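Note that this complex is displayed minus one protein chain, with the remaining chains in position.
Our next item is chain A:
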Amino acid sequence: MARKIIEVSKLGKVKAFWRRANAFAEEAYNAPYRSAIARAQRDQDDLFMLLVYSELMGIPNPATFYTMELQPLMLERFHEWHIRMGMEHSPLDNMRCC
């Protein structure tokens, strides 16, 4: 019984080591490219936002029925976007976020 406990803790140690090494490898894999990938994702998100708010800019959107409910959810991201684009306030007359 006692021996088994020791074995388990040894196994636990190996597992813990594996986990730590894995986390280290993951960091080493991701750190160099984190910004490039995050930026690519941000570009795609911006495109999606354009789709959601397209009617507000006069672009007809056949999926409005579905995207309408997303509008309030994306308001925060919209605010972040116009700040990032160097505009202090929302550029759309009919939509104010700040």
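Odds and ends about this structure:
Criterion: a residue touches a chain if its C-beta (ideal position, glycine included) is under 8 Å from a C-beta of that chain, and two chains touch if they have at least 3 such contacts; residues count from 1.
Heads up, the rule we're going with is that contacts and distances are computed from a predicted model.
Per the UniProt record, the absent chain's protein name among "Carbon starvation protein A", "NADPH--hemoprotein reductase", "Transport permease protein" or "Sporulation protein YqfC" is "Carbon starvation protein A". Although one chain is hidden here, its contacts on chain A can still be listed: residues 18, 21-22, 24-29, 31-40, 42.
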